[in-house]
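Here the complex is missing one protein chain, while the rest keep their positions.
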């Protein structure tokens, strides 16, 4: 008898251990996936991350230029003392180049330094025919092509297009007598425009959704009687949570686009995206505000009313200030939602990356920028991952803030 | 005693305050009404726009609903196979993710030591907060690779890994935190007494966890599954990066490309007028119908499951 019991017990123990083990395994899998995502994104994107990415334009500017006639001659220039060691300096033309890699990991030559008196500081824009537009080569320009004549008047071409590096380009220029034409490019691939658009989106959508959401939450919690109308309003707002964001996008272009037209919009635009986001954010803001209102004790309201305040004074002077941490939580969650949203915005703002976005122009949020990159023929994983890192960092910061806020909310003073 | 306040109080002013109260109440009510009308506006406008192709542009409703080809270059719009694809990929993801989520939830709430539990909670929260495009980038960089290597083992060739399997794996990952966090809530809500009762009857902790706790929490866990499925149906951008947009179907081969309702709505967003644009709204309408119907059916199932003990 005892032996059988022991056997049963042993079997049970093994079974229990197995069951426990699979829960460990599945959690481990979850953790593994998270780590895999972070490792992948960071390893792919980290090298592209930098201030140039954050503040640079996405589109390259192309400059086809020639040197102003009167300055088009060689001189003798001194390299500045603080010139980068890897840079190749042409003392004849007063310009220095360095080797670098662009966003696509191709080798390029960048201008490192231009002497103030150098011929390259006095350029004419050839792409504009009838007007004389002068400009100067600047450090950071990508040198695609420089064509020059040697003393015999024979034209040569140098630059990136000839697969030269900085040193070779410099040596080539030392042969030159006259510069015929140059083709420069700015690097591009930056995300400043998308960051700006994202900020616009966050700002405008919160500006609309916050007052509306807070007011709705106040009605639902402070005024509404428990009846059928209230129940209907509540369930209608709850239902919004379950609507996929792409549907909000469809709603945006049909219902809200005419509204932005009143402001003068002709295409889909950032304002439309913000309007649409505001609708998406409403349930989040209403819920977190209401949760915060619930925590404010009823005795606060009683005290205020018994002192001869009316209900609006009670709400604005006592109840809402008490609810601020909760409302802030809602704001943080909303910002996270705006940063992460893509499908609704693709419909309402377009996928054109805009370097100079304004409210009524098209533009991409960071997330849509990623989608734009990923849906091209040859997706640039490095850039997409770099933007993902920016987004993840934002989201992490927001998450931590929410956690701290809710801690503050929980150990409340009452 | 000096009096400061008495003389200041004016009935007239207080009347005004009460009238202001009424106005504020009206404002708050308007805000609530406006917020709640959004859902109605969405349904009405998308329905109106979604049925125009059938009413005005001569698209046959039945060949739309049951069609097996979607070629906008030829003007053939059949959404039937896309519905099937959407269902297959979403339920496939649910099938994969559901057991893992429930086990993880059980781990966090009952099995893990305190520190590990807190850590896993953070993991779930982080997974939940990662935006879908980031999942998309991850999936098209790793999952597609995984799938194409796997396919090569069977001697198959995939479209760079874009496939039904990739979609299922991606969606499974994406709905994992949703189902897990709802399951955690459901398991936490289980009455302590039920558990103690089971333990008192001589069941081990593990037996109690698996038999008693999970069955008591099943209604909440099921709700999590429904929510997860809804997310899978509606996920657009990430899926679009690995689906491959097949033009006919339905797709049942795991290594073949597929097309879901959302990817269809996202693909080639160049036009802003015309049939090719309007038909997206019809697809959106179908998507809403699919979500609504599956929610209804699953809620019925949930009631049944909840009732039997």
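Chains here go by letter, A and B, matching the order in which they are written, and residues are numbered from 1 within each.
The rule is short, and it goes like this: a contact is a pair of C-beta atoms (placed from the backbone, for glycine too) under 8 Å apart; a residue touches a chain by one contact, two chains touch by 3 or more.
Keep in mind that, in the parts below, contacts and distances are computed from a predicted model.
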Record-based protein name (UniProt) of the chain missing from this complex, from "Molybdenum transport system permease", "propane 2-monooxygenase", "Phosphate ABC transporter ATP-binding protein PstB" or "Multifunctional fusion protein": "Phosphate ABC transporter ATP-binding protein PstB"
Residue in contact with the excluded chain [from B:3, B:74 or B:153]: B:3
Residue in contact with the excluded chain [from A:74, A:178 or A:309]: A:309
Chain not shown, touching residues in subunit A: 225-226, 297, 299-300, 302-310, 313, 317-318, 321-322, 413
Positions on subunit B where the hidden chain makes contact: 1-6, 8-9, 11, 13-15, 17-18
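In this section, only the chains that are shown with their structure count from here on.
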Subunit A-subunit B separation of Cα centroids, rounded to whole Å: 25
For the subunit A and subunit B complex, residues of the former touching the latter: 12, 15-16, 19-20, 22-27, 29-31, 33-34, 36-37, 40-41, 44, 211-213, 215-216, 218-220, 222-224, 232-234, 236-237, 239-240, 242-248, 250-251, 254-255, 268, 279, 282-283, 286, 308, 310-313, 315, 336, 339-343, 346-347, 350-351, 367-368, 370-371, 374-375, 379, 381, 384-385, 388, 391-392, 395-396, 398-399
Contact footprint of subunit A on subunit B as seen in their complex: 9, 14, 17-18, 20-21, 24-25, 27-42, 45-46, 49, 99-101, 103-104, 106-108, 111-112, 119-120, 123-127, 129-138, 140-142, 173, 176, 180, 204-207, 209-210, 227, 230-231, 233-237, 240-241, 262, 265-266, 269, 272, 280-281, 284, 287-288, 291, 295
